[in-house]
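One structure is given below, represented as structure tokens, and several questions about it will come after.
Of the protein chains in this complex, all but one are displayed in their positions.
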Amino acid sequence: MEFDHNFFVGFAKSYGLFHMMVIFFGAVVYAYWPSNQEKFDRAANSILEEDEGTQS
Amino acid sequence: MLDKHAKLERNALAFVFAIIFVASIGGIVEIAPLFTIDETVEEVEDMRVYTPLEVAGRNIYIREGCYACHSQMIRTLQDEVERYGPYSLAVESQYDHPMLWGSKRTGPDLARLGEKYSDAWHVAHLINPRDVVPSSVMPSYAWLQRNSLRYDDMGLHLAALRKVGVPYTDEMIASASHDTYGQARPDSERADEFLERYGEDSNVRLFDGDPGRVTEMDALVAYLQILGRLTDAAHQQANDQTEGD
Partner (left out) sequence: MVSQLTRDERGSAMILCVILTLFGATLGLMGRDDVLGWHGALLALSGMVLLFVVMNKLYDPDPDPDRVTRYYDDPTKVGVIVSMMWLVFATFVGDWVAWLLVYPEATFDAGWSSFGRLRPVHTTGVIFGFGGNALIATSFHVLQRTSRARLAGSLAPWIVLIGFNLFCLLAVTGYMFGITASKEYAEPEWYADLFLVVIWVVYFVLYLRTLARRQEPHIYVANWYFLAFILVVAILHIINNLAVPVSLGHAKSYSLFSGVQDAMTQWWYGHNAVAFFLTSGFLGMLYYYLPRRAGRPIFSYRMSIISFWGITFLYMWAGSHHLHYTALPHWVQNLGMTFSIILVVPSWASAGHALLTLNGAWEKVRDDATLRFMFVAAVFYGLSTFEGSFMAIRPVNSLSHYTDWTVGHVHAGALGWVAMITFGTFYTLVPMLWNRERMYSSRLIEAHFWLALAGTVIYVFAMWNSGIVQGLMWRAYAENGTLAYSFIDSVDAMRPYYFARAVGGFLFFLGGVIGLYNIWMTTRMPTMEKPPVYDLPPVVEAEPAE
């Protein structure tokens, strides 16, 4: 395969879509994996735990 | 794969690499082809380099932030071509380190400004724009006429430009400061030497109209008068297209 200008252009035009889909699915699967639920809930609430007895 | 994900976020360093990986793809894939683009751009034979005085003028253009209000990029739109001239080609800014395409037109585009107005008009306009264009909002640049141009180091400037790819010869670099003077002093011997090196078509004039010192005004006007005139390619292409229609 020749690595000329046309190759790079073709690569840029096609690969982006593929890359985007992989990352999107990766992120969605990770975010919605059932066993992660608990961890995320904990994280979301963790920053509020310190709040006891405060007036900020 | 999911275990890896959990680990990934536990290990900050792995997370860092993930960010670099995800983020850098776009830039690399998109910019890389531009470095092979010269394979597809036709060679333009008449493309010339900026003379030392024009380089100095360009640096003043940059220093004063002219690019904040004036673009140098005519887009491929009918009204722009009619207003400013043939649309800009990639080759025209081939030697522009950095490019000055600009992003805002508080004032008009300058890509084809060269020789549109006289030197005297430019000098008057730069000293006080409202003398020439009554409702202009451009700042006055009167101090350019008062400041002498520093050009003893133009050789270093040209040498640096050669390092980034502009084809200056050893001779041009060695005589850069003489040439700067020569281009702004038509009656001097250095003017003839300058013309020998840069071609008879180059402008040799008293740009600021003052036979005394070489001023920053000389340099800036010399630069403004060459805008869009480094090559004839854009005009030729426009003519070819008209004939083809």
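Letters A and B name the chains as they come in the text, with residue numbers starting at 1 for each one.
Methods note: a contact is a pair of C-beta atoms (placed from the backbone, for glycine too) under 8 Å apart; a residue touches a chain by one contact, two chains touch by 3 or more.
Predicted, not measured: the structure shown is a model, and the values here were computed from it.
Enquirer: Using the document's definition of touch, tell me which of B:Q94, B:Q183, B:S202 or B:T215 contacts the absent chain.
Expert: Only one listed residue reaches the unshown chain, and that is B:Q94.
Enquirer: Touching the missing chain, which residues of subunit A?
Expert: 9, 12-13, 16, 19-20, 23-24, 26-28, 30-32, 39-48, 50-56
Enquirer: Over the whole complex, note the residues of subunit B touching the chain we left out.
Expert: 9-13, 15-16, 19-20, 22-27, 30-31, 33-35, 37, 59, 62-69, 71, 73, 75-77, 79-80, 82-83, 87-109, 129-130, 133, 135-143, 153, 156-157, 160-161, 163-166
The working rule: only the chains that are shown with their structure count from here on.
Enquirer: Flag every residue of subunit B that touches subunit A in the complex, lowest number first.
Expert: 2, 5-6, 22, 25-26, 29-30, 32-33, 36-37, 39-40
Enquirer: For subunit A, which residues are in contact with subunit B within the complex?
Expert: Its residues touching subunit B are 4-5, 8-9, 11-12, 15-16, 19, 23, 26, 29-30, 33, 36.
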